[in-house]
Each structure stands twice: as C-alpha cells, then as structure tokens.
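Every protein chain of the complex appears in place save one, which is left out.
For subunit A:
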Amino acid sequence: MPVNSLLENKKGVEKPKLSLSLNRNNASNLRKENKPASLKIFIWPDSKNNKENKPAKRSLKDTYNNTLQAAKKLKPLTDVPKVQECELVVEVPLGNFAMLNGHHPSDNQYGGSAQWKAPIATLSNLGNTCFLNSVLYTLRYAPQFVHNLHHLVSDLSRVEQKLGSIRLKSSSLGRSAAGLAASGTRSWSSKDLLSLGQADTSATKSKIQIATEKLHETYLSLRVAESKCLHSGADAAPEPYAADSFLAALREVNSTFEGNRQQDAHELLVCILDSIRETCRALSARALRLQLQENGDSNGIGRQPTLVDGDGGKTLGNFRKSWKKRKEVKVNEKRNSPSEERPPSPDPEKDERARPGWDFVADDFEGTMVVRTMCLECEAVTEKAQAVCELCVPVSDEDATDESFRSACLSSEYLRDQNKYWCERCLRYNEARRSVAYSRLPRLLVLQLKRFSGGMEKITRHAPTPLLMPCFCEPCARRAPDQEPAHKYILWAVIMHLGQTLTGGHYVAYARDSSQADTKCEREGGGDASAANSGSSFMRTLFNRPRPSPAGCTANECCVPRPRPEACWLACDDDLVKPISNEEFEDLLSAEPKMRSAATPYLLFYVKSEVG
C-alpha cells in the first residue's frame, strides 16, 4: 500500500535479527545473520509426532542433515549455472491431493531421508530481502502462475525473434527501393543492418519486460537447482539461489525498492503483477503487429490484411476493447447458468487463454467491485464498477468469525447527517445507502489484512484465517441460504509479518505446494488436438510450433517447481524451506500472538474452486 510505503525507514537499518517460535511444537528457529562465527542450528520438526502434539523428537540423521545444510550456507554464494536439464529421470509418483482440513495418513512420509528425494530450492537473503523472497516463494507455488509466466516469456521471445527477422527483411527491401532514392550515396553493410535490428529490439525491450523475464529466470534457476540436486544423488539440499538479477531489474522498474531497506511485501506483489500485466500488453501489441506484417507479406504489398477476422485493421486500443467485450459477454453467460457446464466445442475462453499476450494477471487476480448508492427518498440506485486487485480487510475489534472477511468486504453504510448524498434525481441532499459488492472475484484472491492502517503501530490482534472460505461474489451471495455457493476459496499461501513496523521486521511465507503437474495447459499438448487442428488461424500456427510434444506443456520441464510426492505446506523463510504438516500449519494460524513482535498473517492467498 502506498500509505505503508511512506513510512520512513530508520537510519541504521534493522537487520532481521530475531528469534521466533514457529509453532507450539517447540520447533525453534534461531537465526543470527551476518555473524559468520555463529553456528546455525536448524531443528526440524518431526512430523511423526505431530498428531500427538508432543515435542518433536529428533533422529540423529535429521540433525546431521541440518547441520550439513547449515554448514553449506557458510560457503560463499555462487551463481547457479543456468543449464537446461536434458531429461527427466524419475517421475515421482504424485500423491493424492491432501485436503487442508484434518488428518492425512501420509503425513509420516516427511522426515527421514525421504524428503531429499524431492529437494526444494531456496532463496538466499541478499540483505533485508525477505520481503522479496516471501513473495517469490508465494508466486512460485501460486496455482498456474509460473506456468502462465512461462508462456508469456516464451511467446515474447518467439514474437521478438520473428519481428527481428522481419525487420531485417524489410530494411533490406527498403534499401533497394526507397533507401537508394533518398540517401543513395550511403551504403549499408549487412553488419550495419544487423546491429540496427538488434538495437531496435533492445530499445523496445522495456525495463518492465526485463523484470518479467528476470522473474521467469529466477523460477527457472530454482527449478534447475532442484533438478541438479536430485541428479547428483547426494543427500544435500539445493544451494540457496540469489535472486539479485531480478531484484536489480525490479529496482529499475520501481525505485522504491532501491537500498537495503525492508519493504512492504504487498507493494512488491502489486509491482510484480503490474509489470507482468504491462508485459502482456506489450506482447499483445507486438503479436498484432507481427500478424499484420506476416499477412502483408503473404498477400503482397499494399493489400489490406483482410484475413485477420476484423481485428486486424483496428488499433491496439480497439483490439483490446473488443476482447474485453467478448470477455464481458462470457461473464454474463456464466452468471446466468453458473452450474451449467460449458459446451465442449469451440471454447472462446480457451482461445483467449491461448492468445499471446493474454493478460492472465487480470484474469487471475482481478475482481470487479460494484459500488451501489441508493437515495433513500427516490430509491433510485446508481452503480459504479471497478476492477480491484486485492481486497483490504480491517482487523476487526470484535471476535471475528469465519464470515468476517465476507462481511468486511461486503460493506454497507448510510450517508446521512452532515454527510448526505446529492441525489441527481431529487436534485437535493438526501440520505442514502452505499454498498460494496463483488460481481466477480478472481481465481486467485489476495486479502491484505490492514495491520498497518492508521498509525505506525502494527495491529497484532489475532484474526482467524480460514483454510476454506465460502465465495462471496454476487452470484454466490444471491443464492438462497439453503443453497451452497457455486465456488469456494481454498487457502494456498500466507505471508506472515514479524515485527512491529512495516519498515522493519521479517517476512515468512507459507505456501501450499500442490503439485502443478496436473495443470491443464491450454497452449500445448494435453491431448487437445482439436484446438490445434481446427485452428487455421495464423496465431495458432505460429505459437503452437513446435508441435506439442506428448510429454505436455514445456513449462513443466522448465520453470515450474518440481512435482513433490504429495501436496504439503512449505514454510519458506529465506534460505530455509521445509515442509510442515497440516496440523503444524493450522496451529500456526490459530496461535494468538503473545508478543508485539510475533508473526501475524499479513497477506492471505486463496484459490477459487468450483463446488461439486
């Protein structure tokens, strides 16, 4: 939040130097950074004993492993080489999706040496970068996020390659015709042309786009680290990765993140999402240009690209608008028949998702807020809709219930006394009722707890974090009380803040690593041959090449986290990432903060799930 960002940082930056109790199982995690002499001891909770809620017993081997891992960290950090992995050796069988609530029989699978079969890459702290790491971890495990990012980045590079080659072609053409006439004396060597083309591409590559690419690179490196570790066969955790190149790119985009200060994780999240959205737009514009040029080439010079179904001639703005309209219609249809299944034949949404430059941030993170004001005299309602990315929820004073987020988001207030409403129909000030509702909630719902609103002091009060939340979008809310809502929201990540101020303290992310290999990719493979065949469209032939490999989406081999044997919660605290059991996680959430500096949930991440 911009308000938060205004908080001046104290001079002499506070290092995240704290001791905290992660849960009631006495799994303590003592960290003292930048003191090379101190030995770091990490005590892993033994999940075998969790059900009995007893203090953890440590096996010798565990201790050994952790000490080993800790010792490794003292080594100087080296850049992880960015090698593509050549093949996938072991497909780890996927465990069934563990439900969040309650006991799971395979909890005992963690611990022991088994966990090294599914190594988890970690991020090192570059000096007060836990805000960055917590967001990077969260997005890494965000359902389909890395997958979508992968396609964005690969589409982008493909389009750029194409555009680059076209530019070369057209500039040589220009030389033979117009170029000779205008500046006949000057001769251009092919080297000149080449450098010209390159300069052009790098010039159009905005800082924002670079940041997006670096983000993808970061996830790629994490994946490589995991694979390497697996292949090496050694009982070692992957070396922590330093996301410094992404941080540098980020600082280019937004100078707020310069300097070694603690930052608001929420603000970073907003910045990352905005960058991706901008990149999507840029790609969409470039793809359109490419499409026009390709058509111009094949149809001969001077002919209008008539084959590109109407969108072609329009400007970018129109293009996007028409797409929005299409989406809007879609939403309406959906609203009319929320339970009805979509027709199996041509799916415009799928088409849309496959479009290069599809703004998945808008689709995944944006909801539509509707503010309605009713004059109490004429009872006419004026309505305003706007896109919202994350919902802010106050930490309520009363004993909050599971419904508290819903009631905090769906507010209704009266405009009265000295604050009456100017009614344009009555032409006077009248009392009015103003209500806020959501006509659409995003697939990935982000809730920001307003812990830093008002003064500088953090509100540490406990607010329950439901693992499962009924949907409160309008179509759901309007259903009869006996009817279940059409969808629900499942918690998949929490970013906790420790400490008293936003400018200080520490961030830890808890993310659910539900294997993403089952992600259905609309773009490639997945047996979706009909879409590939039916597409005579240029876009499809361009972007589905190379032909879908039977293995599925290329993202699965590239940057998405390695599939783990089974879904579980990961506690991600900079270079320490460890799986924790559902019980541990729930204990963590239900704990009433005792100290002012205690860890409190700050950002909550939910994923939408259709009921039934």
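Criterion: a residue touches a chain if its C-beta (ideal position, glycine included) is under 8 Å from a C-beta of that chain, and two chains touch if they have at least 3 such contacts; residues count from 1.
Throughout what follows, contacts and distances are computed from a predicted model.
Between the listed names "Erythropoietin receptor", "Methionine aminotransferase-like isoform X2", "GPI mannosyltransferase 1" or "WD repeat-containing protein 48 homolog", the UniProt record for the complex's undisplayed chain reads "WD repeat-containing protein 48 homolog".
Among A:Arg251, A:Arg353 or A:Arg416, only A:Arg416 touches the chain left out of the display. If you put the hidden chain back, the residue from A:Cys426, A:Ile459 or A:Ala591 that touches it is A:Cys426. The set of subunit A residues touching the chain not shown comprises 376, 378-379, 414, 416-417, 426-428, 431, 433.
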